[in-house]
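One structure is given below, represented as structure tokens, and several questions about it will come after.
Yeah, one chain of the complex is gone here, protein chain that is, but the others are all in their spots.
Order of writing sets the chain letters: A, B and C. Residues in each chain are counted from 1.
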Amino acid sequence: MSVLAYGVVAWLFLIGLYGVVTSRNLIHMVVCVSVAQSATDVLLLEIGYRTGGHAPVFVSLPAHPGPAVDALMQALALTDVVVGAAVTALLLAVAVQVHKRAGTLDPDELRATRE
Amino acid sequence: MSRRARLALFAAAAAALAVTLGAGLAGLPSFGSQLTSYARLLNELAPRQRHVTDVVSAITFDYRGIDTLFEEFILLAAVAGISVLLRPLSDEVRELPEDKAPDRAIPPPSPAVWLLTVLLSSLLALTGLETVTHGVVTPGGGFQAGVILASALYVIYLGTNYRTVERYQPAPLLEASDGVGAFGYVVIGLLGLLAGDVFLSNVLGLGGTGNMIAGGTIAVLNLTVGLEVAGGFAILGSEFLDQTAVIRTKSRRR
Amino acid sequence: MTAVNLVVSTSAVIPASVAVPLGGAALMAGFSRFLPRLARDLIAIAVALATTALTLILTAASAGHPLIYWFSGWRPARGMVIGIDYAVGPLGAGMASLAGVLASAALVYCLRYFDSARGRHHALVLIFLAASVDFCLTGDLFNLFVAFELVAVTAFALTAYNAGHPAPLQGAINFAVTNSLGGMSVLMGVGFLYARTGSLNLAQIGQTLAGRHADALVVVAFALLTGGFLVKAAVVPFHFWLPDAYGSAPIPVCVLFAGVMSELGLFAVIRVWVTVFSGLDGGTGPRMRAVLLGLGILTAVIGAVMALAQVHLKRMLAFLTMSHLGIYLIGAGLLTPLGLAGASLLVIGDGLAKSALFLGVGVVQHQRASVSETRLHGAGRGLAVTGVTMALGALLLADLPPYVSSAGHGLLVDAAERAGLPWMELVVAFSVVASSGAVLRAAGRIWLGWGDGESPGPDTGTADDPGEESESEPGPASAEGAGGADSGQAERDRAGRRRRAPLVMVLPPLALLAIGLGLGLTSGIEEHATAAAAAFSDRAAYATAVLGTAPVPPAGGIAVPPSSVVSAGGVLTDLGQVLAALCVAAVALDRRSAGLRRALAAGTGWLRRLHSGLVGDQVTWLTAGLALLAALGAAALH
Partner (left out) sequence: MSQAVIAVALVWVAASGTAVVLTRDPLQQAFVAGFFGLGLAFLYLSMQAGDVALSQIVVGAIALPLIVLLSLAKVRKGRE
């Protein structure tokens, strides 16, 4: 189980990187960045997970309900989801402008910053 | 680098990084076996100290409230940045599709579509309000509620047309909501200072655990975040919508 | 009684230093459409100046001992940190003050620079400032990540401000993609450390790791954290985004970037090393020093060579910035208080001078509509003040005494000698001479009309980015559709273009240089810096201050070298560097040395081809860099 759980984290990050490196379309690339980003959320929640633990919400539970999972990692992942959304939206706005101004979305054809 | 050289270098680098990550991940405690004492402590303290049932809310808005303050400004900055990026530039014009062909007026939506639109958007708005007010009790809070509220506006677009959306979402109001929400978070933080305590300390009554109005500042901060996110996401959506619907590049020869 | 007052007041100043800029930014974002343009400008400048004042107060107040502030009042309980703290020391607060000064200068300069995107650049600059302050003061690892991302998001948006041109947009893409991936790397490192230590507080993580042996997880956490921060610090091989972003961003934004942003990345590397990893068992210091110094040398030398190869003035300054970052990494990477003190003074002095250079280039761009050194050949007449600014800035960057950089350079060289690395002085001298020489060459060509103008020869270097030259024109490229009044202003600007550069553009760079000069003339600046660096480098004292209840006694007995010893040999070295930089510029401008230039261009061709400006290449290098850092980290820590 550990291998599967932690393997998914590494896999998502690396496949996201692969997508960024090989992408021929900026919009595609931005979505690939968000795939890599989701690896971090998965990692945080996995670190905070406790087998058999219940959600850290204490509504109408028996007096000694057993352990809840780590609420702290959930709070961090929550922040990270928002950060990821903000960055993705910003990158998409840039991509739209690039298409208007450079006439292409292929990152390998963007030459304005080429040395 | 040629594409092939890049791919070769990436393959080697990614393999090395995979080994690295694997070594690190292998050092983690096995999945589901650990609960840090910090996490235990917070799960134990939060309901008692803050009279909330959703510990994540207590952490987000109280124990680690300063993180969330900055997180709100990440969103504010992204929205401001998108407004800057997608502003109509000097070689672009805003024109509604109708203006182009005045003889081909878009037919008004049928009453059934109208009804569905009103129903669905009110439903979304209610869900949003429900989510934001129950932030201290159940999962969900200002952020999720804000996005849901903003999406209510887009249902109106789906059901009607762009003119209607423009009428129902006055840009100054959305911007003000975005700004007031973020400013409100700072002000509530400062209230703690004014009360002679520290920034972001809880200055309001805590209320009863499980009650909707509990957690003191946590509930109020949820509201400010909801306000900010709703305004922010509505602006964000409308900027992209503007690009698609009404912003045209003036025709010119390069 | 006064002591009590001081305690009360500083405890309010700490949160105010972020609340003030954030509040100002929120109001600016929400209500700027109801304010006239001048009011927006003045309010933004006032908020930035107020933030600067607050951080300066903190710099002074934290000199003896760190100030710890627990947000929401959550002090550590049962031996466990439960909230987030600010741990304010003079080094961090000083860095925050530098951010404040540069943000103020940029906003003043903006009075005549930006179009009317309805004051949104004000909001973005103020948020950038608040994020920088948070970055410098926070004592929490995850909060550091949040600040990292907030700095990044505002910076992406500001880079792409001139959205009508391809170059800034591509610069923003490269910047945003690489730095976001850097952020993810940092966050994974945070997760690893939390899983191991059960804490997010720097001091507590450090205490938990102290005395333990570094296993694979700790090494990987180190590599991910450091690698992520090095992306922002633009250290080889994570640096490729920097010239693209700095070379295309609007001038006032470059001021913030070159002065503070990348330095924040280095700050985080050292802060995390000291507070978290330096207590690890096994004598890791010397090996870590070798890693950091190696990266620093590469960055300093490559940046300097690339700066010489540029004719695009902003890209030249971008590579100069990168070279200087390498030098700071050398200073800080010595891992001694003296080296860190030298690097800190250099960051302040160079930051002010680099910003002045960028602002000077902005004046040229505004008045002459070009940033190409060769195209501007002899075009400097009528802009004498700016010419003096540029030349003076370059000389000060070559450590002309008594500017504050000269003092920093002296400390750095001294620290290298004490560490048994006297040859490090030569690496630093080479980098400084080459990069300053490049700027002096440009100044000679533009203001004195020396050398050749635009020529198709192989030594011309980079062609100007089409379209980018006119970016500062307030009118055609980027005016807001509805800004009727502002486009009238733009018309008047264009009519008066050839007359005189506006004072609000000419004066800020000189003011920045004056501040640096004033600091250089301050007696005992070396001692202050060394004391601050010593406090910053002391992991145990930091941990006690954050976690313990007892106040830490003021750190005494720090070996501060007598300043006379430093300055005696130092002045000669500094003057030598200045002369050498002038010689480099003269040789580069001499028509007889064309063969030498061709040889240099041919020799550095491969290096320039590596800087392809393609984001796919940059992410590939980033991946390789992370893996490399893990290998080096394993060698150093294991």
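Throughout what follows, a contact is a pair of C-beta atoms (placed from the backbone, for glycine too) under 8 Å apart; a residue touches a chain by one contact, two chains touch by 3 or more.
Computed from a prediction, not measured in an experiment: that's the story for all the values here.
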item	value
Displayed partners of the chain not shown (whole complex)	A, B
Residues of subunit B (touch criterion as defined above) contacting the omitted chain	32, 54, 56-57, 60, 131, 138-141, 143-144, 147-148, 151, 154, 233, 236-237, 240-241, 243-244, 249
On subunit A, residues whose C-beta touches the chain left out of the figure	1, 4-5, 7-8, 11-12, 15-16, 18-19, 24-25, 27-28, 30-32, 34-35, 38, 41-42, 45-46, 48-49, 51-57, 68-69, 74-75, 77-78, 81-82, 84-85, 88-89, 92, 95-96, 99-100, 105
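The rule we apply is simple: only the chains that are shown with their structure count from here on.
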item	value
Gap in Å, rounded to a whole number, between the CA centres of subunit C and subunit B	31
Where subunit A and subunit C are represented by their mean Cα positions, the distance between them in whole Å	28
Chain centre separation (subunit A, subunit B; CA means) in Å	16
For subunit A, residues that touch 2 or more chains besides their own	9, 13, 17, 21-22, 47, 72-73, 79, 83, 86-87, 90, 94, 97, 108
Of all residues in subunit B, the ones touching two or more other chains	6, 10, 14, 17, 21, 26, 28, 34, 36, 38-39, 42, 64, 67, 71, 74, 77-78, 81-82, 85-86
Residues of subunit B that touch subunit C when the two form their complex	1, 6, 9-10, 12-14, 16-17, 19-21, 23-24, 26-29, 34, 36-39, 41-42, 45, 62-67, 69-71, 73-74, 76-94, 172, 175-180, 182-183, 186-187, 189-190, 192-193, 197-202
Complex interface listing, subunit A residues touching subunit C	9, 13, 17, 20-23, 26, 29, 33, 36-37, 39-40, 43-44, 47, 72-73, 76, 79-80, 83, 86-87, 90-91, 94-95, 97-98, 101-102, 107-108, 110-115
Residues of subunit A that touch subunit B when the two form their complex	1-2, 5-7, 9-10, 13-14, 17-18, 21-22, 46-53, 55-59, 67-75, 78-79, 82-83, 85-87, 89-90, 92-94, 96-97, 100, 108
